[in-house]
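I'd like to ask some things about the structure below.
One chain of protein is taken out of this complex; the other chains stay put.
Here the chain labels run A, B, C, D and E in written order, and each chain numbers its own residues starting at 1.
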């Protein structure tokens, strides 16, 4: 890099008010898409999360893993049916879901962060009744809806300045586990933690006013406007649960939600520590 | 049950000195075999671990999972070679090892314990440099030997009165993970924690003086006698790493080691809280 | 004992839910009668109290000592008058009351418990305004009624995991001491401590529906039923203050009261840690 | 009082350096003689102890009670034999000793102090192995010699800013109690607590150079000089255990010992908070 | 001094109830006049403040310094205008105010106290928004009125048992500093700290019923009576802000205010620790 020293100093000083403002603030990051599967982006993501914590923030990572689950099921020769876009989940499928989420994806995230020290700890949504779920529809098997979040285990980890990495498996009072949509879980967790920010890393630039026009990026919007957009039916399929979850979080105390392009290296840093921000920001 | 009240009282009172003696004591339990695969025994095991903690002990569970790993590899059509009884472990195999240990077996143990409250927390041996390993032999791929244990993460969990459940994956300073023998890891962890007891749950009654004579159970022995036995070559193949690990632990501060029959329901309770004990007890 | 190992294990496991349920719970035990004067039963009682504490409960022992006071007065050649069953208590008698309660009975209880470690601490009801009293009737001299309890000294001892042993002497704001009925004091202390249980050790099996029929033991009853019973006048003289005190405690937050047969060794353990319980249990 | 305001101010200021110097200092006071039996002096003593604590000192009161024990034995018609000035103590006598020391004298001291708040707590030397004793001579029965002091219970009370009042009963490892000389116990406790001062309240002005000459008061002396005096045999019988105990304490870390005239009201205050001091001061 | 020992003891005992009563109590002392400029009285004042703290009180010293400021301005040849008795304060004058208050007077007070240990810490009213001020009148320049007090920095120092010494400079939200009347600031600080006492050291005996009659000292009065007096216009010019500030403090939770003659050595001690008190006491 050939930046002048004064440029460097100005950037550090530019970060100062954000460091001070977000000291101790909880930020829930839904991690997925390219940012998760591209090894280089994954390392950048881990650096960002560690930097957030180093300057006093309290990040919480929430992850899913649909494509990777599909892949292992495929290798095992297990065919699964889809209804309304949801995978019918029998007991054997649920076991595969857990092996992939907990044993593969989460382990990889925790490892990438812990290259920088013993900072991250894996948590499953069915530990300590973290994600309370109920069966959505008997025909879908063990697919669950979030009906509540008990954040006490996260509180305890945050109090020790650790970074929780949450696999989105839910459970009901009888201890039965369910596969849970990770986008929805992230919003519910942000609300339960009274988070300052909820951030989605996606494979698009942010929210587009016109799905077909990549230059129509919405820089800032509000929960109310998102409600209209959601009702309009003009959102892409993948964006629906994210937008619904943002609305839920903002209506329940979260101060800001963000839809960021996870393909940009260090997009988390840029959003948090620079004056211009990046992607789409949603306020209540 | 038709026990007289006084019998009940006497049994509770019989447990009292052990409760007092072992208050705060760390007990490392290597969990495996039938006790792990029989759902009823698994539930009994979880009850025992919870009772130990309820009366002030500090149990740590260490588990392996060779058979279950073999099974998933089989279902994936992945053939693995064995050399000297050790599975040659390539990167893809290691991923399967982790998915099974962390995503399936450990999740099941944690769930069984947490039926009784938020008590257990899963830990991988490559978290926080817990199990420090080195490659055994390049021809074996990612098979590691334990060269040290950094118990700080366990200390932290125990300080919060949680029950750590450890998957025996090790790592080297570069962060490379290795498959580790769980029997060996249990002994090294017991030594590093300065544990009061190291307990192996096996599929046999205990240590047999004569392999072919099930009535030749050794009730008590010493580390020195075990060394002779190990040198004699008369131990069964499965018993060798357990016995070697007991010796290591007892030579490094652990007060007692036990080889118990995991097929007996509540065998942990009987060993710890009754006057006669059960299985084979080894002292330094 | 020739119990089978599985019987032992089942009894320990049977105790587990009670250990978990009563962890941290306060149990006030009014200690008296045979359980106090028979050295063997006294040692059993001490074991029970220590076991309760070992598994995390917070026992408080309250004792009286009418017969022993009478005996020393007799030896000193001091005759005392009784009015309505109450000893007229002059200053000299009060000094004897204190010497016997504090210097003899309480010392013996504390010693019996402390055989198992430094666990028990003696407290007088006139320490730290614990038992606030007022004179019942000038003609009775220094006989007091409980008008309030200030549990702060007990809270402090319990916070240090000590076992308070309380002698039932009360005091008024001017510092004048009074002889107090120990049954009444026990109930008032249980209420002030927001105790889980209040337990009376008596010389009878429990509450009898028919005073003359030892087989008419009432296993469970309620505060309301006790009020009717008290009003009916069919209670034995010794049972009246116990029953009145149970009602008071249950009406003020105590969850359960028990009337147990102190002649049964380890009756406290049997009541608390077994499924069937024993004696008479009263709920609000 | 008709003192000028400036006199009052000067006396308070005169006390300032002692308040600062003795902040946190432990002072063991052996309480006995007239100061204990004259109600007015007893109230003055309690005020002094409370004032010491109010300005940050940590007083510990140690008491005996020979005359009061003799009196109750007399009333009970119990004759006891003396050998070499020591009372032959059988089990019944020991029970009386305890009733008088714990149930009467200590209760009175605790009450007198607690008029000023919940400050004092009674402790017996056989609680928590405080005074470790061994039998002096089988012919004397339960008369013990101090062989060690375990101050942990006192440390705990002092840490809570309470004032321990110690009855000098000792115990051996088997739990057998013994009657102990209170003068000796006070010195051993002062040494074990690393006290700043050990103070004896007596019925004489202090140490007299010439037993028959009340004007021969020794104002300051040293442990070495006391050893010579002890060897000379010129000490009064009552002074011998006090002087021996002072020497022991000063040889084991106590900074100053004092022999004061307990018949002077507030003699403790005058010794501690005024420039001239009073009575006899002994330094190592 | 030739006081009898018993007189000394009685004075110490006389102080005991005040020591107990004022343990932990906050006392705000406005320090000024002769007590500040006479080196001997200044040393006496420091002793009094230290003694107050030694016995558990929490003194806070507030000081001004008008005459000393005037003197330095004179030496610098800087003439300042007065309007309605207030010094017109330009930026250069404010710099002189700060140098004198912080660099000279406060340093001297802190040093005098710290002769007795590291007890005092200097604080400026514009540290941590302690004294929130607003400009009184543009024509007066940087002369401010107190509009609020943020006592958090004082709370923190008191929690560490330190003695804050406050220079009365205020600041507005923009960070602009103002010269503040010290009498007014003292009352506002006492109210904000919920002080037990507010004490003014003056150059007169106290409040006089008749300004011209030094024997007309008012010993006790009330806030209501002071309000009448203030309205009557019969107060001396220097007494007006003190009396107004006393009323404000007493109307806002302070229990007692005192106007004392700072020319009497140890006047603080005499007021606080003796039965008769001294000067004028005002209650709500």
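Odds and ends about this structure:
The definition used in the following text is that a residue touches a chain if its C-beta (ideal position, glycine included) is under 8 Å from a C-beta of that chain, and two chains touch if they have at least 3 such contacts.
Worth saying up front: this structure is predicted, and the values here are computed from it rather than measured.
Just so you know, the chain we are not showing touches A, E across the whole complex. Contact with the undisplayed chain is limited, among A:152, A:203, A:236 or A:274, to A:274. Contact with the chain that does not appear here is found for just one residue of E:37, E:107 or E:224, E:107. Only one residue from A:36, A:50, A:177 or A:239 touches the chain missing from this view: A:50. Panel shows chain A; residues 1, 3, 5-16, 19-20, 23, 47-48, 50-51, 54-56, 116-117, 264-266, 269-270, 273-274, 276, 278 of it touch the chain omitted from the view. Annotation for chain E: contacts to the undisplayed chain at residues 75-76, 95, 98-104, 107, 110-111, 114-115, 118, 121-122, 124, 126-129, 152-153, 156, 160, 175, 177.
Just so we're on the same page, only the chains that are shown with their structure count from here on.
Setting chain B aside and leaving every other chain in place, the chains that still touch form these groups: A | C, D, E. Ranking all chains by how far their C-alpha centres lie from the centre of chain E, first place goes to B. Comparing the residue numbers each copy contributes, chain C and chain D share more than half of them at their mutual interface.
Chain centres here are Cα averages; for chain B and chain E they lie 70 Å apart. Touching of two or more other chains is recorded for no residue of chain E. Viewed as a contact network, the protein chains form an open path, each link joining two chains that touch. Chains touching one another form the pairs A-B, B-C, C-D, D-E.
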